[in-house]
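Provided herewith is a single structure, encoded as C-alpha cells, for subsequent inquiry.
Of the protein chains in this complex, all but one are displayed in their positions.
All chains are identified by letter, namely A, B, C and D, in their written order; residue positions are counted from 1 within each chain.
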Amino acid sequence: QELYTPNLAYRTGPFAATGIPLMNGQADYMTMLNQRDGGIGGATIDFEECETGYSTEKGVECYEKTKGEAIVTQPWSTGITLQVLPKTNVDEIPILAPGYGFSPMADGTVFQWAFNMPAGYWDGADMIIQHLEAEGSLEGKKIAFLHLDHPFGKEPLPVMEMHAENKGFELLPIPVGLNEMQNQSAQWLQIRRERPDYVVMWGWGAMNAGAITEAVKTKFPMENFVGVWWAGHDADLKLVGEDGKGYKSISWSFPNLDAPLMKEIKEHVIDAGLSQTNEEEMQGVFYGRGLVMSAILAEGIKNAQENFGTADIDATQLRWGLENINLTQERIVELGMEGMVPPFSTSCANHTGHSGGWMLEWDGAKFVKASDLIMPNVDAYADLIQNAAEEYATSNAPWDRNEECSVSN
Amino acid sequence: MKDTEGYVTADGRQIGGTLMEMRNITLRFGGVVAIQDISFDIHEGEVRAIIGPNGAGKSSMLNVISGFYTPSEGEVWYQGAKRPPMKPYEVARQGVARTFQNIALFEGMTVLDNVMTGRLTHMNAGVVSQALWWGKARNEEMENREKVERVIDFLEIQNIRKTPVGRLPYGLKKRVELARALAAEPSLLLLDEPMAGMNVEEKEDMSRFILDVNDEFGTTICLIEHDMGVVMDLSDRVVVMDYGKKIGDGTPDEVRNNQDVIDAYLGVPH
Amino acid sequence: MLYRTAGQFKTSYIADQALFPVRQDAFLLGIILIFGWVIFPMTASEFTVQTLLIPILIYALAAMGLNILTGFAGQLSLGTGAFMGVGAYACYKIITIFPELNPVIAILLSGFFSAGIGVAFGIPSLRIKGFYLAIATLAAQFFLAWLFEKWSWLYNYNASGAIQVPNSEAFGIFVMGPQAASITEYYIVLFVVTLLTVLCINLTRGNLGRTWKATRDMDIAAELIGINLLKSKLTAFAVSSYIVGVAGALYVFMWKGAAEPNVFYIQLSFQVLFIAIIGGLGSIMGNYLGAILIVGLPVVLNVVAGTQVFEMSTGSAILLIVLIAVATFLFGVARNLWGMGAAIGFGAVTLIYGYAQLHGFRIESAMIEHINVMIIGALIIFFLIIEPHGLNQLWRLIREKLIIWPFPH
Amino acid sequence: MLDATRTNETLLEVNNIEVIYNHVILVLKGVSLTVKKGGITALLGGNGAGKTTTLKAISNLLHSERGEVTKGSILYQGERVQDLDPAALVKRGVIQVMEGRHCFGHLTVEENLLTGAYTRKDGKAAIQNDLELVYSYFPRLKERRKSQAGYTSGGEQQMTAIGRALMSRPQTILLDEPSMGLAPQLVEQIFEIVKSVNENEGVSFLLAEQNTNVALRYAHEGYILENGRVVMDGPASELRENQDVKEFYLGVSDEGRKSFRNVRSYRRRKRWLA
Partner (left out) sequence: MLNDIFIAPFVDMVEAPDFLMQVLWEGLVSGILYALIALGFVLIFRSSRIFNFAQGIMVVFAALTLVGLFAMGVPAWLSVGLTLVVMFVLAVVIERVVLRPLVGQPDIILFMATIGITLFLIGLGETIFGGENKVMITEELGIPTGDTVLEPFGGLLILQHLDITVVIVATLLVLALLAFLNYTQMGRAIRALGDDHQAALSVGISLQTIWVLVWFIAGIIALVTGIAWGARAGVSFALEVIAYKALPVLMLGGLESITGAIVGGLMIGILEKLFEIYWGQPLLGGNTETWFAFVLALIVLLFRPQGLFGERIIERV
C-alpha cells in the first residue's frame, strides 16, 4: 500500500534558496519513516515533489495533476494556497499549509478542508508584538513593518493594525516589491529617516538576505529587528555573520541537533545516501522545520489510520486525522522531537492549533532560543478570524461548510 | 496663379493649366542646403522631368511636393490654392501619389495587397463592418479589388499577384510600386527614378506604362530619371537642378542645348 | 498529392477572397473544429482540460491579440501581461458590481477597458519606434502591475490583495468559480476564442489589416501613400488590447480562479510574446501552434519525466511515440544546421534520457524543472533558427511542398 | 604595378551551380562562368535573371538570405571557396559591392571607406594613401567625408560603396549594378574608373549590369543570363554585334536607336526562352 502525499515544492526560482532546506527536511522525514518503519501503519508514503518554482500558475498545474490520487495537497505558497483553496473545497482534499497560507483558515467550520497548524501568521504577529511589549510599553513607539508586497507579506496587517490601535504605537508598513528584493536601499533609507523603534519583517526568499545586509549597512540596531519564521534562515544571516548578532525571528520550530530524531534521520536517510541535504544545511532552522511539517502530516495520517482501522486512508479520512492532532509533550518526546516543536492540538473548529513559538536569536553563528514559549493571545483576534472567514464564504458562495462542527468543540 | 494657360506640345498634344507650382522653395538640413530658392510649375496633363547630377536635390524636391519635407522657405501651390503645412497622408489624399527611389514596398505583403493599399484613400468602412466582413466592408473590398485588378492587368503583373513582394526581382518591384501609386487614381504622379536598374527592354515597358497612364487617364506626371534617352523622349518639359539650384527649365530640346546643363550634367550633348 | 490545387478555379473575386481559397485547407479546418468542439471535450480528462486545453486556448488568444499589434502593425509590446491584468481586474469589478450580469458578457465587456488603457499607452508610438517603443509598453507593464497592488478598490479591499472568482451562474449552471465544471469553462473559452478568431481573421485580411501591415513594413512609405499613422497605430493598440484584455479575463475567470497582481508581471508578457513569435508574427493560426508548443510542451515533458515506462498508460505510450518522432525530426534538422557532431550529441542526450527512463531512474522534481527550462530555452532558439518566421511559416512551406509534390520544385 | 594586359589565366570558375532560396525557390538552374585574371567580365540579363544571386553565391553572402548553393562548385584560383566565410574570401582578394549600395548609414563617408580596409594589415600610411586615391577618383566624396552616409544622396552612396571596396586593395571585385541611379556622366566616370583600376592595378572585375550598352563597351567578356540560365556568352565585341543582344539589351534595331516614345507602336521579336 502506498499513500500519495505530493508536495508542491519549489527548488527553483527566486525563492529556491529558502525552499530547498524545507523541502529536504520534509522529504527526509518521510524517507526516514519509509526506511525505518516501512511507512506509516504499514503503508509507505509516496512523497513525490511537483516543482512550482513558487509560481502560482505552476502550482495550480501541479495541483490539478496530483489531485486525482492525492490524499493531501501541500501548496507551499500563500498565493497557491489562495488559488487552490476554493478548489479543494469542491474536490474535497485537505490542504496542509503549516505556518503559512490564509490566517482565517483557522476557522475549521468554514474552511473544513484547510489546515495551517501549528501557527498562523496572525499568531505570529501577535507573538512578536507580545515579545516587543515585554521590553517595555509600546505606547507612542513606532514600528516599521517591512514586508514583501505580495499576499504573504500583507497577511498579518489586520492583526498588526489592531494592535497598533489598542496599544497606541504607530505602524509604518514598508512594502518591498518582488523585483526589488535584492535592492532595498530605498526601504532602508526610509527606515533611517523614520527612525522606528523596531522593524518587524515579513520577508521571504531573497528579500531577507537583502534586508539583513541593508540593516547592517545602515547600522540599524539588530536587536530591534524581528522577523517572522520565514525570515529566520541561517544562510541569510551567515551573509553578515557577527554583524547580525541580535537579530530575532519568531519560530514554532527549532533545530534540536541532540534530539533522537536527528540521529535517526542521519542513520536511515543521510548515511544511506537518500537525501539531497548536506551537513551544514541539516543544522539549520529550516531543515528542522521541514522535519516538523512532515511529522505533523504523519501524525494526521496515523490518527486517521487508527480511527478508521485501515492503513489505506482516503482524503476525507485524512481530514479527520488532521482535525484530531494532539501533539502533547509526551507525544513529541515519543517522536524523538523534543524541543523541536511546541505542543498543540487541533479540532474540527480549530485548524491552526495556535501552538505558540519561541523567539530565536542569531548569536553570530547560529540561531539560539532567546525566550520561553510565547503563546498567542487568540481571543484578541478571534472575531477577526471569524469575520474574515465569513466574508470569504459569502463572496465564494455557494460554499460548503462543516455543519456538524460548532465553534465550541 | 501666374500661368493657367495650357500649351500645345511638339507632337500636338494639348496640355492644361497649372496644376502645381513651387515658389521659391528652399530646403535646409542643418548646414546642408539641399534646395535653394527654386521655382517651377507643373501643368495638368504634362510629363515633367527633373534631372540633375547626384545629390542635386531632386529627390528632396519630390519629397517637398509629396509633403514629406516641409520647405524651410517658399510656398507650394496646388490646384490653384496655396497648400497649408500638412501631413504627408493628407497630401496623398489630395491626389498626389508617388514611387520611391529606393523601393519602398511593403515587403511582408503580397503584390495584390500592396496594390490594394494604394486604394486606402478611397475606402472607409468601419471597424465593426470589417470585423464582421459584412455590408459595406465587403462591398467596398470587391469594388476596389476590381479597380486594382484593372491596374494589375494594365501593368501586366497578373501572374505574380499572390507573390510576397520580398521575393520579387528589382525591376518587378518597381513595377509593383507603380501599380500601387496608380491604384490611387492620382491626379499628380511622382516617379523617382522609375527606370533605375532596368535594361533597355524593361525601360521600354516602363515607358509604355508611363505614356499610357498619361494618355489614358490624363494623369500629370513628374519624374526624375538619369537615363537621358528616356527623359528626352518622354517628357514635355524638363527642370534641371545642380547643387540645389535650378540651372535650366524648358523643353527637352532647349535643355539639351543649354550650355550650363551640358557643363553640369550631360557632359556631352545627347 | 494531398494538396492538389489544380482544378480549383476561381471565377469571382469574392471566391478568391474567401477565407480558404484552397479546398483542403477548409477541410483541415473542419477537422480541427470537430476536434475542438466535439472530440476533445468528450475524451479529455479533467487534468487535460485544465492544464492543456483551456490554457492553450487562452494563451493563443492573448498571443493573437499581441500578434495584431506586433506581428501585423509592427509595434513591439512587452506589456501584454499588464493589459491582461486590466482585462481581469475590469472583469472582476464588473462582476462584483453587477452580479446578475451574464459572465460571458462581462468577459467580453472587460476587453473595452484594456482597449482604452492600451490606446492611452499607444499614443507615444507615433514618435517612438522599435525597441524604444517597447519602453512605453514596459512603462505600462510596470506601472499597471504596481497599480494592481496599490489600488485596493480594484480588488475590493481584500486583505490579501488577490482577486477571487465568485461562483456565478448563467443558464442555470455554474459557469465560473470553483463550482463550475471544467468542461463548461472549456466551452465558454472555446466559444469566445472562436468568435474573436473569426473577427481577427476578417480584420487582418481587410482594409484595416493592410493598413497595419503597411505601417509595419515601412511606416514612412505608408504615410506617403495616404495612411494616417496615428489612426493606424491606435486602432492596432485598441484591437490588440481588447483581445488581450478578454484573454486576461478568461485567464483568471475561466481558468485560474484567483489572481494576485504578480500573476500579471512581465514574465506573463514574455510567455505570450514567445507564443506569438514561435507561432509566427503576422499570422493567426501560428498563435495556436505556438501556444501548443509553449504551453503544452512543459506539461507533456513533466508528465513524461514523471512517468516510468513500466507504469505507463496508453496515453503516455502514445506521447512517448510522438516524442520519439519529434526527436527524430529534430535530429535531422540539427544535422542540417550544426553538422553531424551536434546531431550525434543531441541523439546521445536523448538516448541517455530514454535509458534513464527505462531503468526507472527518477530525476528529482527540481532537476526536471531545470532541465525543462533548459529545453524550452533551447527549443525557442532552435525553432527560431529553423524558421524565424515561426511555426506558421514552417507549416506553409510544408504545404507549398505538398502542393508541388511529388515534383521537387 | 601588375601586368596591365589581360591574361588567359582563369581566376574564378563557377561550375554549373544551382541556388535555392528558402528551401523551395529555385533561382539558378545551372550557371557556369569563368573570370579571366585581369579581365572585366560582364554578367548581363533582365530583372530577376539571377545576376545578383550569382554574385552572392560567389562571395558567400547567400547564407544570410536563406539561400544555398545546392549543386555545382565555385573555384577561386583553383581553390574551392564555397564553404568559406565571406571574410575569408575578402582576405583572398575577392570583394563584392552590393546592389543597392548598403552603406553604413550611421558612419561618416570617410569611416565607411575606412571599413573597407578592415582586412588590411599594411599599416596606416598605406591606407591613408589609398584613401586619397579614392578621393581623387570621387572628389564629391571628399566634400562629404564628414557627413553620415545615411543622409547622402543615392549617387554619393554608390560612390562610397565602390570606394569602400577599392579600399581593401582587392584582386577581384564583384560589382553589382554600379550604374544604377547614377547620373550619366557619373556612369561613364565610374566605368572609366573601373577600367583604369583594371588596367593600372590589374584588378579583375565581374560586374552585373542592366546597362548593357556601357557594360559591353568596357567589358572584355560577357555572359547573358536569363531565368537562371546562361543563354549566351562570348567576347564582348561579339555580343555587341549579336542581333538579339542588339534588340533586347541595347535597344537598337536595324533602323538605329528607337525612341522611347514609340514603344507602343512596335512589336517584339520572340525571346530565347519564353
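Here, a contact is a pair of C-beta atoms (placed from the backbone, for glycine too) under 8 Å apart; a residue touches a chain by one contact, two chains touch by 3 or more.
In this text the structure is predicted, and so the values were computed from the model without any measurement.
Enquirer: Out of C:Leu33, C:Ile173, C:Ile344 or C:Met374, point to the residue that touches the absent chain in the complete complex.
Expert: Looking across C:Leu33, C:Ile173, C:Ile344 or C:Met374, the contact with the absent chain belongs to C:Met374.
Enquirer: Which one touches the absent chain: C:Phe72, C:Phe174 or C:Phe274?
Expert: C:Phe274
Enquirer: Hey, which of D:Val14, D:Val69 or D:Val90 is the one touching the hidden chain?
Expert: D:Val90
Enquirer: Given the contact definition stated above, which residue among A:Gly108, A:Gly177, A:Pro342 or A:Pro376 touches the chain not shown here?
Expert: A:Gly177
Enquirer: For chain D, which residues lie in contact with the unshown chain of the complex?
Expert: 59, 61, 63-65, 85-91, 95-98, 102-107, 111-112, 114-116, 118-119, 148, 150-151, 161, 164-165, 168
Enquirer: Determine and list the chain C residues touching the chain excluded from the picture.
Expert: Listed in rising order, the touching residues are 70, 76, 124, 127-132, 134-136, 138-139, 141-143, 145-146, 149-150, 220-221, 224, 266, 270, 273-274, 277-278, 281, 337-338, 366-367, 370-381, 384-385, 388.
Enquirer: Counting contacts across the full complex, list the positions on chain A that touch the omitted chain.
Expert: These residues of chain A touch the chain that is not shown: 11-14, 16-17, 19-20, 149, 174-183, 185-187, 189-190, 192-193, 205-206, 209-210, 213, 217-219, 235-236, 238-239.
As a convention for this text, only the chains that are shown with their structure count from here on.
Enquirer: Identify the chain pair with more contacting C-beta pairs: C-D or B-D.
Expert: Ranking C-D and B-D by C-beta contacts puts B-D first.
Enquirer: In whole angstrom, how far does the Cα centroid of chain B sit from the Cα centroid of chain D?
Expert: Computed from C-alpha means, the inter-chain centre distance equals 29 Å.
Enquirer: Quick one: report the Å distance separating chain B from chain C, using the average Cα coordinate of each chain.
Expert: Their C-alpha centroids are separated by 43 Å.
Enquirer: From the C-alpha centre of chain A to that of chain B, how far is it in Å?
Expert: A distance of 75 Å separates the two centres.
Enquirer: For chain D, jot down the residues that touch at least 2 other chains.
Expert: none
Enquirer: Chain C: which residues touch two or more other chains?
Expert: Expected reply: no residues.
Enquirer: What chain-chain pairs meet the touch criterion?
Expert: Here the touching chain pairs work out to A-C, B-C, B-D, C-D.
Enquirer: Using the touch definition from the top, list the residues of chain D that touch chain B in their complex.
Expert: Of all residues in chain D, those touching chain B are 21, 25, 44-49, 99-100, 140, 144, 147, 151-156, 158, 177, 180-188, 210-213, 248-251, 257-261, 263-264, 268.
Enquirer: For chain C, which residues count as touching chain A in their complex?
Expert: Of all residues in chain C, those touching chain A are 46-47, 50-51, 146, 149, 159-162, 164-167, 177-179, 256-260, 262-263, 265, 299, 302-303, 306, 364-366, 368-370, 373.
Enquirer: Hey, which residues of chain A end up touching chain C in the complex?
Expert: Against chain C, chain A makes touches at 9, 11-12, 16, 20, 48-51, 53, 56-57, 60-61, 64-65, 68, 78-79, 82-83, 86-87, 89-90, 102, 149-151, 154-155, 157-158, 175, 177-179, 276, 388, 392, 395-398.
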